[in-house]
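Missing here: one protein chain of the complex. Every other protein chain is in place.
Order of writing sets the labels: A, B and C. Residues in every chain begin at 1.
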């Protein structure tokens, strides 16, 4: 039985708490949060103790921590946790600064403790089925990957301003999916973006609509489309063209009902938000982390992969600004 | 907080135990089973006590029981439970004998305790969405209802022999769906059946493939198709033609991945079994029972409706034997 | 080069004229119609001559006739045409009277001339693909066949009154499809019908909504659903459950465009009328007739099969009236 603690009792922390308590091999014993009352409320609900981060890291009876705090604290907490001998599952992104993320990668390597990054979409049953079919050779060599990822609505402008920008905040998921499916990071990235949804986002120096093209050394290409607003709900799809055919993971709808009238055939909308879409993925993510710790296997999503996604975001941000293709260099990947 | 007990710790009892413990408004305190060890094992796992049926019915601290025992015990247990003042949620069917079911209906009416029958499909999100759209007037008056209901594989022959036959054992669900959607039982039923899947089923006096047509007094028609074997998995669909259009609840697939090659476009199979398809429905069923008890509202599925489904099965069984249309009389409905 | 004539220059005659002139192996040389002007107008448009039926049947230079006149003239014209040595393609149904149809069958057999009945749906690319997959063994032995066939709107009441009723006029197509797919006529038929769409149709002694179940000697079952009004357009679908899986021919939509908004995902309506849906089928039907004449092969749809569909309609009409299952006897099939 793994004894674990949760750092961060906000929205996403509460989602994780559910998986952590449901898993038969882990016991959530402590919760910390910058707001002590938030930690206490959550701890009371799930039968754990509210503690400070220091107390948790200093408690040798705790094996692992899940970091679900604000992004600017990730690097510091990962470094402190591995130094304290904890295994870590940290929410994405590792950091908004590639430099700091690389330092964290070094610290974790030095400490020799396992760190997993919470790219939950890898655990979505649909994307996982696509990946399994591809790895099983069902369409032969991969050639052209397309990822569509639209949010239902833009976040508040205040959030946008501190988010690190669309490429680091939103497309980071898609960079990870592309690197995961193609087995490593690309060589070059080209980005085009604009503020079509909200001019205020443009005024804040960010984009809300973007297309990024990734090119691997051997010629494979991935293209990612992001929009901060799909209106009809959450839209998350992947298509992969291979030498032998196409694999497509389609979007997830609210139900299977269709209504056909003189106005046409109306199906249900996509599920509206990421929590509905990915609840199962969060559960499977936690299970995978626990399984890997138990078996001593490699982390299902490594910290190095978390850094690679950030390096892609960095390159895309630069390309969108300059209009030139940007390289993803070994140095950016911590090689 | 409702204190509840579970009668029956077999496969379906264990499914219900999960919903009963997850619900914040009910506390599962006791489990009984004809096999004491089964009751003990389940009770231990969920933190309840293993008791006998007598102990449970005699415990005034228990408000309600869920009956998930074998069908031949349903009538007796319902009658004893309501006599003991318990509210009841009983698995379908009420009984294999319409006569006994009618006696149970009378007993429950006399006792004045609420009894719900566990027609779980009403709580499937897809069928519930179809029903809501229809009740909301989206296709006008209903005219022609079609229910497709195929199992992945026939049950063991030994089960078939004591099942009461396909109409009482399997199509009972679909009879309830038809009566639920059209707001009451039909006037006449015509049935055609044969043993296409397994001649042994035919030798045992049952059918494994059947079509039943139901006619309401005002001319509305429903047709139900059943097969004991779909091969590709569980196939559960509903179509309703109305004056203004068609509503269709399609089947549920394992995932959204499609593979397109020179051999065609391959989508995922349907989910294979009723537990995968209806797990959410079981949860919502229990929630609905608890909500109704708390609010004092009518049961979401009444015992009378359970009797009506059985009356339809009775009429279908007779029609399949005689080749003649069979009436569903007021007496059969306990009117 | 086959020299052919068209009897009947109405709507469906004009549809056939198009196929007859497009085919490189047939030359449409003459057109007859009860209204001489109609024959003249069509003949002028396509470069043929307007003639009387007598002139056409007496012209030894004409090899074959297509009969597209009103149903009450079919039997007489078939008999006269085969007596005159012509090959015949006659629109469905053979007749409204099974007795007369059987006499026509005898006459054609005596004359030894090929007669094909125009069940156009067999030539629909979708239904033909389903049939080919089934005949190719892709789902093993057929067990349960379902045919959905809804018209966009009922015909004028005056037409309904002389149509012979829904079973002979509309469901005749579906009877043929069922017999075609299952390789011969059923043993027993059970019918349920009502007038849900228009009470005037009921007052005229007909139904507009009906479900028919067909049972073959070996236990195979087919169920046909008909409605005179689908509202959203033409709805023509087939599903066949076999020992190894399911084959489904879905409906045909106007285009492939989908619109997804907060109201849901809207696809195009079905094509609205049979001419849009089956234009290609009419062309392929004529081609198949010409090919069979050239090669001396059996007719793709025999007169005997046309009689069998009518025998099914006769049995269904009887069953709907009596509430009892009706046999399809050898005598009814001209055996």
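Criterion: a residue touches a chain if its C-beta (ideal position, glycine included) is under 8 Å from a C-beta of that chain, and two chains touch if they have at least 3 such contacts.
Model, not experiment: these values are computed from the prediction.
Across the whole complex, the hidden chain's contacts among the shown chains comprise A, B, C. Contact with the chain that does not appear here is found for just one residue of C:248, C:275, C:297 or C:331, C:248. Among B:203, B:265 or B:297, only B:265 touches the chain that is left out of the view.
Across the entire complex, the residue among A:125, A:155 or A:231 in touch with the chain not shown is A:231. Think of the hidden chain as still there; on subunit A it touches residues 141, 143-144, 146, 148, 150, 188, 190, 192-197, 202, 209-211, 213, 215, 219-221, 223, 225, 227, 229-232, 235, 241, 243-246, 323-325.
The chain not shown here touches subunit B at positions 231-233, 253, 260-270. By the touch criterion stated above, the residues of subunit C touching the omitted chain are 125-126, 129-130, 133, 138-139, 244-252, 254-262, 268.
Just so it is clear, only the chains that are shown with their structure count from here on.
Overall, the chain located most centrally, as judged by its C-alpha mean against the mean of all protein C-alpha atoms, is B.
The residues of subunit A that reach two or more other chains are 260-262, 268, listed in rising order.
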